[in-house]
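So the structure is just underneath, and the comments pick up after that.
All protein chains but one are shown in place.
Chains here go by letter, A, B, C, D and E, matching the order in which they are written, and residues are numbered from 1 within each.
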Amino acid sequence: MNLEEELTKANILIEALPYIQRFHGNIIVVKYGGSAMKDESLKNHVMEDVALLKLVGFKPIVVHGGGKEISRWVKKVGIEPVFYNGLRVTDAETLEIAEMVLGRVNEELVQKAQSLGVNAVGISGVDGNLLTVRKQMPDQKDIGFVGEVTKVNTKVLKDLVENDFIPVVFPIGADEKGQRYNINGDHAAAMIAQAVGAQKLVYLTDTPGVLMDPEDPDSMISELYTNDAEQLIADGVISGGMIPKIRNCIDSIHAGVRRVHVLDGRLPHSVLLEIFTDRGSGTAIIGSEEKRYYQKV
Amino acid sequence: MNLEEELTKANILIEALPYIQRFHGNIIVVKYGGSAMKDESLKNHVMEDVALLKLVGFKPIVVHGGGKEISRWVKKVGIEPVFYNGLRVTDAETLEIAEMVLGRVNEELVQKAQSLGVNAVGISGVDGNLLTVRKQMPDQKDIGFVGEVTKVNTKVLKDLVENDFIPVVFPIGADEKGQRYNINGDHAAAMIAQAVGAQKLVYLTDTPGVLMDPEDPDSMISELYTNDAEQLIADGVISGGMIPKIRNCIDSIHAGVRRVHVLDGRLPHSVLLEIFTDRGSGTAIIGSEEKRYYQKV
Amino acid sequence: MNLEEELTKANILIEALPYIQRFHGNIIVVKYGGSAMKDESLKNHVMEDVALLKLVGFKPIVVHGGGKEISRWVKKVGIEPVFYNGLRVTDAETLEIAEMVLGRVNEELVQKAQSLGVNAVGISGVDGNLLTVRKQMPDQKDIGFVGEVTKVNTKVLKDLVENDFIPVVFPIGADEKGQRYNINGDHAAAMIAQAVGAQKLVYLTDTPGVLMDPEDPDSMISELYTNDAEQLIADGVISGGMIPKIRNCIDSIHAGVRRVHVLDGRLPHSVLLEIFTDRGSGTAIIGSEEKRYYQKV
Amino acid sequence: MNLEEELTKANILIEALPYIQRFHGNIIVVKYGGSAMKDESLKNHVMEDVALLKLVGFKPIVVHGGGKEISRWVKKVGIEPVFYNGLRVTDAETLEIAEMVLGRVNEELVQKAQSLGVNAVGISGVDGNLLTVRKQMPDQKDIGFVGEVTKVNTKVLKDLVENDFIPVVFPIGADEKGQRYNINGDHAAAMIAQAVGAQKLVYLTDTPGVLMDPEDPDSMISELYTNDAEQLIADGVISGGMIPKIRNCIDSIHAGVRRVHVLDGRLPHSVLLEIFTDRGSGTAIIGSEEKRYYQKV
Amino acid sequence: MNLEEELTKANILIEALPYIQRFHGNIIVVKYGGSAMKDESLKNHVMEDVALLKLVGFKPIVVHGGGKEISRWVKKVGIEPVFYNGLRVTDAETLEIAEMVLGRVNEELVQKAQSLGVNAVGISGVDGNLLTVRKQMPDQKDIGFVGEVTKVNTKVLKDLVENDFIPVVFPIGADEKGQRYNINGDHAAAMIAQAVGAQKLVYLTDTPGVLMDPEDPDSMISELYTNDAEQLIADGVISGGMIPKIRNCIDSIHAGVRRVHVLDGRLPHSVLLEIFTDRGSGTAIIGSEEKRYYQKV
Partner (left out) sequence: MNLEEELTKANILIEALPYIQRFHGNIIVVKYGGSAMKDESLKNHVMEDVALLKLVGFKPIVVHGGGKEISRWVKKVGIEPVFYNGLRVTDAETLEIAEMVLGRVNEELVQKAQSLGVNAVGISGVDGNLLTVRKQMPDQKDIGFVGEVTKVNTKVLKDLVENDFIPVVFPIGADEKGQRYNINGDHAAAMIAQAVGAQKLVYLTDTPGVLMDPEDPDSMISELYTNDAEQLIADGVISGGMIPKIRNCIDSIHAGVRRVHVLDGRLPHSVLLEIFTDRGSGTAIIGSEEKRYYQKV
């Protein structure tokens, strides 16, 4: 390596300095799912990013789903996966399988973190009563054991973070009577980010970001203010399965999360690049009141 | 309720007083498995016992296996369970299923604790690098992904206990290269008890205790000193699958665990009765050096 | 002991579980006096109850008087005890004797606790400036060195409780100029319970509880709401020496104590039975605002 | 006040500076008894000295006896005080009175400290199991409930000191069975000083210090090395009731107390003058090994 | 030394007791400058006073200027010192010299404290971003690198005090862009006293205190209430260079400092005498609202 390359290296590290400083000690919730879970190399990249965040002083929390893996197992035992409005219709047997698959994916992510030398602990919404839920009835329809979060008890997360662990959370929760439910991962991540007072919530998705035209990857919006997002929903630009995701983003901003990022999980190290370089990536959801004095954070 | 009954009640509580006092702040590891896992009511009783231990000042750690449930799922996907010397022969697919089943059983136990109002967190040996293992080769035989524990990193357990959680552990661990392995539950419990400096290790089994004659339940030994136990193995009285279990007991005593108890998990509240009443139950394994001045602890 | 008896035992311990849980870490002030102080066996029972409360996680504070013992000594040195409205008329010599007797009773109770293996420290209202008093003048009458509490400095109690001691308090306090005074024990206990934010205040008395008819033990009121208590005073049902006691109860509820219990100190383990069993005993004084949604706590 | 007087003042304070510095944070045990307990003004001076020690950063512990007051009360109830070798022969009734009197003297000293604005807590050897004793049998003679200390549990003292209280201790302790005993105050103070690792132990006595000739106050020894003290006992110069006192001093030095001082309690502020001025007062008992490089500490 | 002298000594120490008590744990800022910096013996006396304050439980902070020493060095390199309204006109070279001289004076004071056995750390307003300034423009006149404090970041002071150090501060600060400035010492001391919540601010000056007639040392005002001070400024009694000093005093009182003292730094131990004796010295600036119930503090 020659001198010039070395300087480039040094400068990239130095470029990261103000970001490390700005976010030092802040909580960042990373929702990890979709394609990024299928490709073993991407899986590694995401956990590397999270590990680096941890090592330089952030307090990352990972929330993940089970993605295609649940459907694979459901089919294996002879059940046909059914979805309603993007939510998995969940009978007792499907719930059992979902719990099993999510638990194993969780263990795998925890182990990747440990292999990278950072301490992680995998938990569900049941541990320490993290997520209390009630039955979710979209359009009054019964879709089985699908729950929406009504209360977040952050003690277990705070204790783990305080003790230098990365919590890795899978979205199963119980209601007041102890019945367990499957929870949509995006929703769980948003509720957790709000409850722990996260500075940032990052969604790794299978799109480059929020698109004006779902068919056109180049139509991505870099900065999306919450009131503009509301307008886009009202205008039907944001539609279908994108609506609940954006709703989670908007709610999180209103509840005090400073920035929500919708990033392309298919690109390696998209989290790292968003956090540590001057040029962000994907879409940043921002509170309308920041419009005037916007700066990258 | 009349006066006499009330006094009986009070006296039972008062009888527990010296035991609460003696063990206050002590760690007790409860290995939970076998039949006690099948009967829903027994499952509740065990977790009630553990919850009470926690509430009166003990620091319980639960270690559990998956029992019959793993075999049920293995068969479900078309594999015939094979055992060698009491250890499950574990190919990649079996390991995957074991992880899934154990994860779900774990979640269920955690939830029972939470329903009883005590905080619990479920972890595997992978979380916080709790259990490092190496491939186990009984009689130089390859039985697949079965590991024996070579190192216990107690940080995650200590942090959870310190933060008032009951750790509930399932026995999956990884080797130095990150390959995961199934671990025999009795072995994992013993290694954990030794590493955390437990005062007591309790095995819930499907027998009344250690029997002189496996066919005769009345042949139970109440107190078994470690050197007598060695003699019984040498004499062939203890034989077959009982040998590794007793070996775990002896090793734990030598490593500083004060008492190991082999209790009948099929009886309700056997843990509670052992700990809080003057009359113990099952077999207590005791260091030979205590023979002279033995007292119930 | 047969199996059935063992289960009974276990079930009684399990029955205590929700109460241990509910009150864990809560302060409970036990005013100990009257007949319970004369009978050596009752004395032991009370301290056993307090010790058990401590061991399972409560934070008990004991307040006691000297009862008959002060009168015995006063007479011994040739003084005739005089009372006015239930308060001991206290000249200098009587005060000296009261201090001596209370100090010794205090030492005795502390030692009983220590014999039971729990740490206790005996203090008066003078230690750490716990109780500041002013001369009490019932009906403008001078009854000597009898004081009423004007300020409670809880530092010494909090430090002792924090360091795992049971504070055992006898009711002597000093005024701003350093003159010491005898204090009515019920009053001292109430003031302390209010100042430390106790969850419960328990009076051990020589009656079964609050009676509609003082002559009829069966006329006991199980739950007495504060506004009903006020009415009973206004109606003359509660009268004489009972009035100041009930006044202490009502004041304590208004100041935030959740429950005040008037129990029969002549029955063994009445405190234990009240706290740890579903059926309470004696009279519970309860805030009127709880009437609608009353539950046993 | 003119300039010169002001400078004198300032210089006296400045003279105290190195002593404050040297002893900052050190424990000093002051045994208070004899004539200093009879004169109200002396009593105030001693507690003023102790209060000042506390305020400038020392950690004082006061141990006191009951002196003449116990005999006065014993006589009052018709018992003739009897002593054997300087120890009070103590039957059950005498013990009761001793406890009562000591408790009240204790309360009085605590209150003096509080009046001076420093926090104090009075305890006996029973509180927190401070002093465990066994029956003392001088020359195999039974002198009743007189105990010698066999174990010191310093927890209560350390907790009180840590929480900024001055512990004021009266010498009653219990044996393993819970029987209480009277303890010689000098002995109790020495055992406490040794157990808490005191830097200094100060005895306030009715003599100017250790005298070569008990009849001649001018024969006081300023510095007495432990081996010289042994010699003086062997030679019979130190004799009678002085022997146990000097024995306590020697034992304390051997157990690590840096200096023991025998001061004249009849002189006002003798403690203060010893500690804060270049010229000490009374007799300093010093370890023989310090002979070569002796310096005032 | 005879008995009477010893008692005098003891009484002076005892006289200090209530003051030690009253101010224990309070922060006191001592601005040290003027003649007291020239005389080596006075320098020692001031640091002895500060050391004693520290040892008896105060938390002193020293702020100092460089006085005549800066002018001496400025002349040495051929610059003629210029002042405007009592502020040093400061070009780049003068600033460099001021920093050098202040740094060295600082080191010297720190060392004096260390020689007296108390820990001190010297800092400027740059360390830990203690003092943020902006260019000061008296009467819109540019006088170079002279700054006025706009923000005080007390972290470094609090950490040092917490860790038992005496912070010794010299008044150089930087603006938002990192340009360093010279700061008037009286102003810096006042801003620091206000920001850390000091109980007292002491100015050591070259006058006996605040004088009604600057020419007449006997015209000193002992207690000066803030509204009276305002009136004296309005009436022209306080004038010239005295105005900003008194303004600092008044501002500090308004910002919560309890007392500001203007003392004669030329008298030895003036700080000590003010703090520890019943008769204060110099002028005490007091909030008008204390007029009615004034007492020496």
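Just so we're on the same page, a contact is a pair of C-beta atoms (placed from the backbone, for glycine too) under 8 Å apart; a residue touches a chain by one contact, two chains touch by 3 or more.
As the structure is a prediction and not an experimental result, all values here were calculated from the model.
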{"item": "Residue of A:N163, A:S219 or A:T277 in touch with the missing chain, whole complex considered", "value": "A:T277"}
{"item": "Which residue of A:G117, A:G178 or A:P217 touches the chain not shown here", "value": "A:G117"}
{"item": "Given A:A10, A:V77, A:M137 or A:M212, the one touching the chain that is not displayed", "value": "A:A10"}
{"item": "Contacts of chain E with the absent chain, listed as residue ranges", "value": "76-77, 96, 99-104, 106-107, 110-112, 114-115, 119-124, 126-129, 155-156, 159-160, 163, 165, 172, 174, 178, 180"}
{"item": "Positions on chain A where the hidden chain makes contact", "value": "1, 3, 6-14, 16-18, 20-21, 24, 48, 51-52, 55-57, 116-118, 267-269, 272-273, 276-277, 279"}
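As a convention for this text, only the chains that are shown with their structure count from here on.
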{"item": "Rounded Å distance between chain A and chain D, as computed from the means of their C-alpha atoms", "value": "68"}
{"item": "Between chain D and chain C, distance of the C-alpha-averaged centres to the nearest whole Å", "value": "36"}
{"item": "Chain C residues counted as touching two or more neighbouring chains", "value": "none"}
